[in-house]
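Here the complex is missing one protein chain, while the rest keep their positions.
For chain A:
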Amino acid sequence: MCSVGDDVDEEKAKFMQKKITLNFTNALCIKCRTLKPQVILHNQYPYCKACFLSGTVHKFKALLGKNRVVQPNESVLIHHKAGHASTALLHFLRTGLDLNTPKKIRFKPIIAYIEDNYELNVEDRTHISRQVSDEAERLNFPIVFINLAQYVTNKSNLPSIVHEKVEDLRIDPDDNMKIRAAVKSNSTLTTQTEIVHYFERELLLKVAKHLGCQCIFTTDLGIDIASQLLKNVTLGRGENIVYDTGVVDSRDMDVSVLRPLRNFTIKELALYNYFNHLEPVSFYRKTKNPYSSMQNLVEKFLADLHVNYPATISTIVRTGDKLGVNNEPSEDRCMLCKVPIRKEIESLGSAEATNFSHWISTQTRSCDKSLKERTSQILATFDNNKYNKYCYSCNQIAPYLCQ
């Protein structure tokens, strides 16, 4: 009989620790051990304000220093998404650029703000864009504005939709319709979200190339990385996990994507902003129905779990970090998400099995032949290569793209 999990002690160690309540009445900062703590991180580590702030900046710089993706004097595109994360990232960069020590940041950041708040009205969207523009001005960074809907309707003429001034950004009430027109109406919200996500990634890479940037910084936090990982698993995008959630995404030959905030929690950055008197651009997004798409459901699942089990996010992120791509480097790339596609597989994987199963259940049976003949005919006509333009998951969404 199976005895795994019978042992009570093992059982405890197997599961994540539930949120614990500790008494911090006489606690001292865990780092300097002299001052009274003002912040508690990960529910158990108390820090004083000075140690918290220096630790936060150090964590950011350590990730940059460790990966060395950016060379001095290169331009870096910063994807501004409003909120605490974007503001903190810009402040990290500004303080790094203003240093006079050898630790000074030596690359040139350019902010890109992709306007896609289609659930809000034109007035609010304009107001948010202006706030982003003001923030860039305050911190003295160059910025470009792009409306995602304009890109989707006019992909060929990028320079005409990249604006340096917020006044030139055109915001239309029917932008939402334009985006929807690019996806067939019989698609699910899950598919639509995937396609819009793909448009956004494609646009960001094109803008980076247009502006001569070799690298893109995103504002993805630990929770975003963890939810992206679970989304990829649920949507059959196992091969994307390494690219979508790793520190560096080098799918594109010319531009790499770095996620410098992936080890941060929103609490750290919100408090960083508060102590530095920074006001992030904020607005309330429409509450999403968690059951309307796979992505929303994953987000709800994680957010709920995170409240009572604070280790959730880091457990998922660290587990994801252990994953790697085992394939031979392949020249063939998925036309949508650009992950390498496996070639010439000896044994069929689950994707091929699913393709075969789908194909065979949509074939008409030729009743005048014997079972043996039918089998050999089926095996001879099944063409696995026709699925080779896209990866498994993109094969599912590609039919819904209107070209």
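Throughout what follows, contacts are C-beta pairs under 8 Å (C-beta built on N, C-alpha and C of every residue); 3 or more make two chains touch, one makes a residue touch a chain; residues count from 1.
FYI, contacts and distances are computed from a predicted model.
Participant: Considering only the chain that is not displayed, what protein name does its UniProt record carry among "G protein gamma domain-containing protein", "Vacuolar protein sorting-associated protein", "Ribosomal RNA-processing protein 42" or "Ubiquitin-related modifier 1 homolog"?
Facilitator: The chain we cannot see is, by its UniProt record, "Ubiquitin-related modifier 1 homolog".
Participant: Which residue, A:Lys31, A:Lys155, A:Lys267 or A:Arg333, contacts the hidden chain when the whole complex is considered?
Facilitator: A:Lys267
Participant: Among A:Lys59, A:Lys81 or A:Arg333, choose the residue that contacts the chain missing from this document, as touch is defined above.
Facilitator: Counting the whole complex, the residue in contact with the absent chain is A:Lys81.
Participant: Which candidate, A:Leu221, A:Leu235 or A:Val257, sits in contact with the chain we can't see?
Facilitator: Of the listed residues, the one touching the omitted chain is A:Leu221.
Participant: For the chain not shown, which residue from A:Arg285, A:Arg318 or A:His358 touches it across the whole complex?
Facilitator: Once the missing chain is taken into account, the touching residue is A:Arg285.
Participant: Applying the definition given at the start, please give the residues of chain A touching the unseen chain.
Facilitator: Per the touch rule, chain A residues meeting the hidden chain are 24, 27, 36-40, 43, 46, 49, 81-85, 221, 223-224, 266-267, 270-271, 273-275, 279-280, 282-285, 303, 307.
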